[in-house]
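Removed from the display is one protein chain of the complex; every other protein chain stays in position.
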Amino acid sequence: MSSRREIEGIETEIGRAVEQMIPFNRVLGLKVDSLDPKAPRLRFDMRPELVGNPVRQILHGGVISATLDVVGGLAIALASFADKAEASLPRHFPNIGTIDLRVDYLRPGRGLHFVATGRVVRIGGRVAVAHTELVNDAEEQIATGSAAYIIG
Amino acid sequence: MSSRREIEGIETEIGRAVEQMIPFNRVLGLKVDSLDPKAPRLRFDMRPELVGNPVRQILHGGVISATLDVVGGLAIALASFADKAEASLPRHFPNIGTIDLRVDYLRPGRGLHFVATGRVVRIGGRVAVAHTELVNDAEEQIATGSAAYIIG
Amino acid sequence: MSSRREIEGIETEIGRAVEQMIPFNRVLGLKVDSLDPKAPRLRFDMRPELVGNPVRQILHGGVISATLDVVGGLAIALASFADKAEASLPRHFPNIGTIDLRVDYLRPGRGLHFVATGRVVRIGGRVAVAHTELVNDAEEQIATGSAAYIIG
Partner (left out) sequence: MSSRREIEGIETEIGRAVEQMIPFNRVLGLKVDSLDPKAPRLRFDMRPELVGNPVRQILHGGVISATLDVVGGLAIALASFADKAEASLPRHFPNIGTIDLRVDYLRPGRGLHFVATGRVVRIGGRVAVAHTELVNDAEEQIATGSAAYIIG
């Protein structure tokens, strides 16, 4: 059985990987807001370089799709790790690859900061699916996503 | 009827908007490679901050989804403008919003530079759909996309 | 203002259209389970001709995608009608066309009967988006969907 300390160690490692080790995540400014395996959250602040429409001062759609992809993968990584911990299987930092992604852009990406949440809706040994959403600081739903991942 | 000069003026304006006026496009380093309305192309170089996996040194999935979104919107903007020019309608810089986007990640995003192409598969007065693809410098297909846009 | 009786009349008309006037809906055996505009539901029974895998006796994926498309359109139709009723605008049977559809197949379609639910997540004058799901009689989530519609 995994000790609580071991699990926390891996979670810290995952958080650090998301925030610091992936260069483009730093460009997006992603910060871990929660590592709850049921619904992990990433947070980022609006910054001038993330703008897609300078007149309307809203997020670029690509910032939204990128963040939803990352938070979905994070949800899968945490769930995959938790599954193995429960089964007392050897654990390692899971290698997750996005197979495909859908994003629905629901409202203009206006706000001072944004929170993305991922939720696993299917997980198997090889393929997993996550639903994701992005809300702004007024709790308005900016976008939702659905993505399939391969678990390496 | 639109003179060729007028059309070129608008095309130049569109190219400048894509490359310079949209802050996050500058982060991605997008350059116009072709404004052929049938299949416009954007190009960008691999740069360290675009990496999603530092071990494998491949593009972040978000760079891919962002670029496919932009090149699909560019294809719609050019087609929408061409349609109006043909009908001698008043033209203006078209306002295109992404409704939704699907991306299929087919191969790891490895390469020195990448070219994204957009093709319009449906265009109406209000809604349009584009198919897109990203290839690397070895002409390998890295990803394909399909996206619906609202024409404002 | 629309009287309650008028609204019920239109709702009955919509229900009858879904169940009886659309030939392929009869093939699927779709029955209106709820016309709640916030979350309308369709229901259908497993029948031999809906099977996609005769060994496993599970629903054909096409039965699932078809049903999710219909229930999403139903949600949009009811919401579009409700919006106009509130604004005292002239109402008519709304003409809804699917722009695109994503379906995630989460579990094998096993069960005696199935319930599909649609929820509007974006509605404008021209374009709307619905999220949908299909559950079996054991309340297991068989599939989820996301679809964009044009409002005619």
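As written, the chains take the letters A, B and C, and residue 1 is the first residue of each chain.
FYI, a residue touches a chain if its C-beta (ideal position, glycine included) is under 8 Å from a C-beta of that chain, and two chains touch if they have at least 3 such contacts.
In this text the structure is predicted, and so the values were computed from the model without any measurement.
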Option touching the unshown chain, where C:65, C:80 or C:117 are the choices: C:65
Residue in contact with the excluded chain [from C:14, C:101 or C:151]: C:101
Residue numbers in subunit A that touch the chain omitted from display: 99-100, 102, 126-127, 129, 146, 148, 150
Where the missing chain touches subunit C, by residue: 21-28, 48-54, 60-63, 65-67, 69-70, 97-105
Where the missing chain touches subunit B, by residue: 102, 104, 106-107, 121-122, 129, 131, 141, 144, 146, 148
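Everything below uses one rule, namely that only the chains that are shown with their structure count from here on.
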Copies subunit B and subunit A - interface residue numbers shared by over half, same or different: same
Chain centre separation in whole Å, for subunit C relative to subunit B (CA means): 34
Interchain centroid distance [CA atoms averaged], subunit A/subunit C, Å: 30
Separation of mean Cα positions, subunit B and subunit A [Å, integer]: 25
Interface hub residues of subunit C, defined as touching at least two other chains: 102, 129, 146, 148
